[in-house]
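A single protein chain has been removed from this complex, and every other one stays in its place.
Right, chain A next:
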Amino acid sequence: MTEDRKIKIIVAKPGLDGHDRGAKLLARIFAEAGMEVVYTGLRQTPEMIVETALQEDADVVGLSSLSGVHMYFFPRVVELLREKGLDDVLVVGGGIIPKEDIPELKKAGVAEIFGPGTPTAEIVAFIKNNVRTRD
């Protein structure tokens, strides 16, 4: 039963930028990899993303940011997840993220950052290898 358990992933666009091509493409790639993908649409606040993860019992939250808000939004999502007791939810990020920001994001609890050009198979493999085993 655990073996064929579906991975549920939230693909969310925090902040105000309207560029969702990447996020939509990733949603399809995750579905193609057999995951159940909840796509939230644009302009999500960290609170909305975490509430969605809570109601959907998501295993993974994937955040995409192209507008430079990642240093606030990504750690905030992690923090709120912890507040709700969802500390086993894997948080990954992507988009336009300067390399020098990555260590701090990881320190804040973002598991991995995938920049433009990352082979999608790599992202999928990372998620499959690091997703929680649900009790």
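Throughout what follows, a contact is a pair of C-beta atoms (placed from the backbone, for glycine too) under 8 Å apart; a residue touches a chain by one contact, two chains touch by 3 or more; residues count from 1.
To be clear about the criterion, contacts and distances are computed from a predicted model.
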Given the choices "Anti-sigma factor NepR domain-containing protein", "LAO/AO transport system kinase", "Putative membrane protein" or "ABC transporter ATP-binding protein", state the protein name listed in UniProt for the chain not shown.
"LAO/AO transport system kinase"
Using the definition of touch stated at the top, determine which of A:Leu54, A:Val69 or A:Ile102 touches the missing chain.
A:Leu54
In the whole complex, not just what's shown, which of A:Met35, A:Leu63, A:Leu90 or A:Val131 touches the removed chain?
A:Met35
What chain A residues would touch the chain not displayed?
1, 5-6, 8, 27-28, 30-41, 43-44, 47-48, 51-52, 54-57, 84-86, 134
